[in-house]
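Only a single protein chain was left out; the remaining protein chains are all shown in position.
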């Protein structure tokens, strides 16, 4: 059980709650986030009632074990979280499309692909500078040089940059270059990293682990929110199942299930969730039809030469077709894919973020 | 490996192939279907080449272990299988919507729901007379009385009837009343049943087992096709995974993956694949966006009183809304949900089936 | 919810309970087993308390939804179910070893393997006459001829025969030849078959479906028990997971989890649960160490020539080694693998079964 204090609770009120927890033979565990303090109650809570604390001065609410996230929940905030990426307003009816190569491989590869996805209608550019690879012998990304190339691609195209950060120490460096920090599927439960990213002023794209439940994804988001970063985008990218025809199984149910549980925007990564470029368009359309707020798609000008994820990367012309198809589906469900020109709004948005 | 003989292969040609198999130290296993004979090659085939048989008189093709289905495959038949249900032409751009209660519970319940789904736009009526239930103590369906009520509902609404058959001996009885026979998820690998249904003149709705792969579903279809029944509809209805927020995980990838592998129509059952009525609309839209040829949806006039599957059943008004939403998505992907009046074509279709 | 009547409840008591159910606005569903009558309560039971019925004349107990099996549960019967197969006393400290080929392929193959497993220490002979095969073109078993060969092998070796039955109509035929009827993994939820096998006087080996939960396995056993057949052996044979190094994942946890929940004996099939003969010995030892009451192992005199399951079949000499290893582990956990000579007790046992 955890006791969430009101945003304006004072030290005396916090102290009072702590005393009461101790009097019940339990131990309080203080967690001071940017926005509010939460007091975890440690020990055997089985005989503890929320009634023991609800109504105490300064107490906002009690979160029992059965719904272990709070800040991420619709109960806590009924209206959608709203913020913009690349000029696209998340939390309303607009659909955000992020596209680009799996890895930044070279200046020419990145710029060619970035221009192509911009032209095809993408609102933001993805590309990995630090790559978590299953094999220690595989290409691990260009690192800081990759970040610089991403920044250059942003200058050229006007597209904000989404890129992965793998370790807490690199958060400031990646945040210096990137507009949105990605936490990859394999890092979803890297809590030290979550805490570091929770402390900065940058939107975060949080990918669901391939072996993680919907609830665990929301708990990972709770780490980010509880440390003070409110701009969290959840990303379904496929789960591990017994089916081997596709690399992962897209959990399309997760889209309405997440939208019911949380106010955070939800995007789908049909490239990883299928693992086959032939299925990416169909599953991208399905994602938007199911209520996703955006897509993140792997595009490579020359997939057969890609250093990673070639089999699931679309060529630019197929990606342009995907944008057309997805736009039609978006209209059918009362939403819209904004034209890419809108992304120039981004410049002011970025300024606001940096000085805000 | 299996050797598929041409439809017009004669006994001499079959005998020749058998001799050759034996000469290679292997054993032939003859399987005579309605349309063609297949010779399985038993023993260690690892050193056997398709070249040993391709080109022999009467041999149509060789199916290696890696693609164990043939008649169901796109390689065998590139164009979509086409046939109509309830006046809706499967295999083309039309979307078929089947709806109705999980179980037939009573005359009034069935007729009320059947009329409601007809009015909302369904093209066919589903309803279980024989119910496979996890518990021996649960309601097992009304049996033959349920079939009679389904036939009455067809007279009243003009909707063709889709209903499950659980055992080979009941195939003639169920086929007498029903327009489409359903093989449920738990029966997908009941090969004795598949063989019996493969012998009759009725379209079949074949549901994927919750623990079955895409390939196994196609192999089950192969049983039906190899016994001579060409009108097979595949149905994705969710698979078993570690995710517990939803009853099953809708394998949305399976839709493009199946369409790539087979010429058979593919429908989605969003009621079972989510298990929560709140998610049914979203996942129904996703299915059509991903390329499904139809939907099968549980609707109950009074879900809270349903004897089975209440939590995943839509009320008629929500179902009407689903049809509207799905129609809009269908148009967005270049397809259409025919208006229900078309279903009167069914009368002649049914006649043709019975006398054809 | 279901109301289990006492074995000696009379019609008046049953009628009284039915009236009370109806008075509460719910519908009763009568299920008359050989041993006792169970009244299912249909409708919305959420506001119904067990107290409404407990204490009524003739009522033995109430099974709520959360524990949907009763006759199979330890709550219902605390002591282990006890019966003997091949002279081995199940339900006590003895370990039963069943071995033989996947399929009966020929007289010489079967007799050679049967004698070999008898010599190596097996107490019963397995062998499939009817084979459920994923492919319609694969070897489907020798059918009745296979049953006759099994009976001959029993005469030669004295080993009782365990063989699969696939359809209700074949139950009397298979029961005529076999000592133990096997319900295969793919038939675990074939309720029509379960009911037919529940009505006969033969022990049953019930295999867990590869996609079925522990609870569903117990519910399938409940079908058998509720129809009057008390001699049910549960068999763990591996479940479907994302791991592809092995054909299935042996759910070793299921052994203690089943022993905690049910009084029925539990055996392990390490051949199917691993799919690789190299791992069969290790997992067989693990099964007995975890508390299994027996093993069922695939053995083939010439695995490379097997028509089915060659890769997971042990040669007789490896099987003999397995028996030695398992015997040592059995002693370490306070149990024993009886010497095979005990199996001659079987003759009287069989007589008793047939005339009992």
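The chains carry the letters A, B and C, assigned in the order they are written, with residues numbered from 1 in each.
Assume a contact is a pair of C-beta atoms (placed from the backbone, for glycine too) under 8 Å apart; a residue touches a chain by one contact, two chains touch by 3 or more.
Remember, it's a predicted structure, so these values are computed and weren't measured experimentally.
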Residue among A:177, A:223 or A:279 touching the omitted chain: A:223
Candidates A:56, A:189 or A:321 - the one touching the absent chain: A:189
Listed residues C:39, C:122 or C:214, member touching the removed chain: C:214
On chain C, residues whose C-beta touches the chain left out of the figure: 211, 213-215, 239-246, 248-257, 260, 273-274, 276, 278-279, 282-283, 285-291, 325, 328-329, 331-333
In chain A, positions touching the absent partner: 2, 27, 29, 31, 38, 40, 42-44, 63, 68-69, 132-140, 166-169, 186-187, 189-192, 209-212, 216, 219, 222-223, 226-227, 240, 304-305, 307, 310
Hidden partner chain, residues of chain B it touches: 211, 240-242, 244
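In the analysis below, only the chains that are shown with their structure count from here on.
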Farthest chain (mean CA position) relative to chain B: A
Euclidean distance of C-alpha centroids - chain A vs chain C, Å: 48
Chain B and chain C, separation of their C-alpha mean positions in angstrom: 31
Sequence positions of chain C contacting 2 or more other chains: 211, 240
